[in-house]
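The structure appears right after this line, and notes come after that.
Of the protein chains in this complex, all but one are displayed in their positions.
A, B, C and D label the chains in the order they appear, each numbered from 1.
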Amino acid sequence: MSNDRATSTPFTKGLGFFVVLGIALLIILGIFVSPADVNQGESVRIMYAHVPGAWLAYLAFVMTAVSSAAYLWKRTRSLTWDRIAGASAEVGVLFMGISLVTGSLWGRLTWGTYWTWDARLTTTAFLFVTYIGYLAVRGLGGTHQQRARRSAVLALLAVLEIPLVHFSVELWNTLHQEASVAGRGTDVEMNGLMLFTLFLGVVVFTLMYIWLVLHRQRSLMLEDMLDDSGLDNALSERRAEATQVGH
Amino acid sequence: MSNAGQQRFTGTTVIGTARLIAAKDLRVELRSRVLLNQVLPFALIVMVMFAFALDSDAVLERVAPGLVWLAAMFSTLIMVSRSFAVETADGALDQLRSAGVPAMGIFIGKMMALMAQLVVLVTLLILTAVVLYRAELSWAGSVLLVTTGLTATCGLAAVGTLYGGLAAGAKGRETLLPLLLLPVVAPVLIGATRATESAFGTRGVSTGQGWPWLGLLAVFAVLFSVSGAVAFGPLLDD
Amino acid sequence: MSNAGQQRFTGTTVIGTARLIAAKDLRVELRSRVLLNQVLPFALIVMVMFAFALDSDAVLERVAPGLVWLAAMFSTLIMVSRSFAVETADGALDQLRSAGVPAMGIFIGKMMALMAQLVVLVTLLILTAVVLYRAELSWAGSVLLVTTGLTATCGLAAVGTLYGGLAAGAKGRETLLPLLLLPVVAPVLIGATRATESAFGTRGVSTGQGWPWLGLLAVFAVLFSVSGAVAFGPLLDD
Amino acid sequence: MSTVSHGHDPATLEPVVDLCDAVAVLGSFPALAGVTMTVQRGEIVLLSGPNGAGKTTLLRLCAGLVALERGRGRVLGVDLANDRELVRHRVGMIGHSNGLYGDLTVTENVRFWGRTVGASESEIDLAVSRMGLDGRLAHLPVSRLSAGQRRRTALAGLVARRAELWLLDEPHAGLDAAGRDELDSVLKMAATAGATVIVASHELERAGKLATRQVEVIAGQVRKVAGL
Partner (left out) sequence: MSTVSHGHDPATLEPVVDLCDAVAVLGSFPALAGVTMTVQRGEIVLLSGPNGAGKTTLLRLCAGLVALERGRGRVLGVDLANDRELVRHRVGMIGHSNGLYGDLTVTENVRFWGRTVGASESEIDLAVSRMGLDGRLAHLPVSRLSAGQRRRTALAGLVARRAELWLLDEPHAGLDAAGRDELDSVLKMAATAGATVIVASHELERAGKLATRQVEVIAGQVRKVAGL
């Protein structure tokens, strides 16, 4: 029984090992090996956390939406999907937070300010808060089914904000002549090692995402199971109560 | 009474329900006059207060359209919470649900009633802005303005009703609703502001530049009207 | 039990009641975590949204302190309505009134609980602003900032509790409260903004120029604390 | 009220409520811990039992408002496990709260609830007078009524809905002697016309006179079943 309570399996242990290894490698490559950027100098190294953070947050939120849809579809309805959705959203909020923090640090170094009221930044902040709202709705209480249904609907709506964040740059610039941000988009010239490091960052963040979601999903399941295995006990307790009253 | 058996099911259709609910909401509003006596003054105060906070004429001229929509948005917030407070005060929403009244009808009805009230409000706000800031409206500008007003209002009403229903049953709904609503309506705020700016010709923006923003508003309105109508049932259900 | 007769009246004193009510409110907050999970994100989004609506760096730098207090004000609004929703959900406020619990004690208790939560909120908002706008704080500036924060918070809590109680019994309270509160807190908004500006040194305002504004805030806080404590009884009574 | 025709095939004779070892969970608490019960068409069943026994939950389960966690359950031929939404518009339930709009008058409230199932104007008037609300009260806003008058309004709304299965949670509470008599006669007429009635109540003497059968709920289970 006590083994069931752990959230790790041999697979997640192995995965955890690779994650730690990957982070170490990323730090080495990102900070010591990869070159400084022509325009941005050393500060470009922030990119290796910032960009994977944002992308993985997107992935996490899409995953939340997909599992929510799977939950809502009658044939695949299962609370497992709901827990995956919840776990994924939590990890997504974490990654989005990483991206926000690293982004504003980067902004301090390159633009001279932590925050500016650019469309990308603002929509990112909206996205972040939307998922905090999603988590708040998950925490409202009620039965598991209730929680699952409410939050699934919300997740399907919230995911629509991602294109808004992604295309905000163009949407905004086409109509509004704000100074466009240097280094934004694909016009950055990257050398091979930089590109590889970025790629590594994405891989490492992906592994980290899987690892975190697996753990979180399992611990959510244990919480639910506590309630459900609680159910058998509670049922027999409640039945016993009836016999007491009967006599 | 033999024909009553046939008649009975009219009320259970989506359209019938929507009409019933909208009529009820508007009647409650007519009795309590909350829009006129409370929301409208509130919206005006919001506009004036921000104007004060900015306190420089040059800035103000530029942000006037934004103020209209800011006020509209906050008014939506309080009107939605009022609209659902009426339903939950004595458990009527529960009762509707337990009577098997089609959720889609409830959504459409409440959204229509909210939209009707919002249209009145937004019209008055825009008129105020036109008068206060001596905006000059061309024909093309007026068309854009009216279309923008209707589309944005529709979007606000749809998303407000959807999240209002979600928060209605929850405890702490007073705080949950603004949290859910604000980040989602922000695009409406931006789109409507830009479209209004170009209708007014603020900052030398031409009218033509407003139409793409209207597209954004229309997408938003359609998206939330449809998904609201579909998702309202599952949201209310527990 | 003979000494119980003496003990009994401790709970009916103003201070005893205030402590009881404040403890109860904070316990409800601790259970529901509304401040952390809902109000705080809401306040942040309000800040971001306004900043975005203004959308020009030059303006923004100037109005950053204003954004802090704008967000604080809207948060006060929803926290007050939450605070009284807890009381009216099952008629507890009526019950308090009918139990002859001193209204002054209820006022002070609820105000204290609200203020405690607002202090947490405002602290976080100011820290955010400091980081975002690279405000550099001198010693004198910090002292001014802390004093401003406490005084303004006290004023917001006092006036919020007073009008919250007034609106609590009324129907349409969701819309009445904002209408009542907004115009009254406008001076707090302005005073706190100016004082914060001079603490931050925004627009080259010196720290010294902030203190008179603080005076205004203090007058406001004292005025509404005292009149709230006195008027709360008659207000609740109908 | 007199002619409630449900289009049932009388040959089927399936019980209106048919629960077998039904379990329902609130939060994580098994409010119903295995209920087995059948109710036939035209019966008036009294649910009794101590506070917290699960009477309200049992009524809500029959109304399709609470999920069936385990066991089997059919109401009006609808399977509760899969399509519990489908049963709702055929059931009329009145719970602890009245579901009234304070700004609308008594008649307007009753009309609203009647209209949700397309009741005609005359049916609505009939329902209002059945619960003794005609005259001065009919055009008063509900917010100005006394507790008992409000309860009567809610019951009139229920009457106007002419359901096939009536579920009433402590309907007598708050009603005066005349109101109780009116309610009882309404329920008896409904049962005679082919509806089925389940009443949860603590007023055993009163409800006992009305009911044809008593079912006692204890700790989430049905314990005693007594014919009356």
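Just so we're on the same page, a contact is a pair of C-beta atoms (placed from the backbone, for glycine too) under 8 Å apart; a residue touches a chain by one contact, two chains touch by 3 or more.
Since we're looking at a predicted model, the values are computed, not measured.
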Quiz item: Where the complex has a chain not shown, which of D:Leu46, D:Leu104 or D:Leu175 is the residue touching it?
Solution: D:Leu175
Exercise. Have a look at C:Leu96, C:Ala152 or C:Leu180 and name the one touching the chain we're not showing.
Key: C:Leu96
Quiz item: For the full complex, which residue in D:Arg74, D:Arg90 or D:Arg152 touches the chain that was left out?
Solution: D:Arg152
Quiz item: Which residue numbers on subunit C touch the omitted chain?
Solution: 1-2, 4-5, 7-12, 16-17, 20, 24, 27-28, 31-32, 86, 89-92, 94-101, 233, 237
Self-check item: For subunit D, residues in touch with the removed chain
Solution: 26-27, 29, 49-52, 56, 96, 137, 144-149, 152, 170, 173-180, 202-205
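Operating definition for what follows: only the chains that are shown with their structure count from here on.
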Quiz prompt | Of A-B and A-D, whichever chain pair has more C-beta contact pairs | solution = A-B
Quiz item: Which chain has its Cα centroid closest to the overall Cα centroid?
Solution: B
Exercise. Calculate how many whole Å lie between the centre of subunit C and the centre of subunit D, each centre taken as the average of the chain's C-alpha atoms.
Key: 46
Practice problem: Could you tell me which residues belong to subunit C and also touch two or more other chains? | Solution: 38, 41, 45, 49, 52, 54, 171
Quiz item: Which residues belonging to subunit A are in contact with no fewer than two other chains?
Solution: 122, 126, 129, 132-133, 136, 141-143, 145
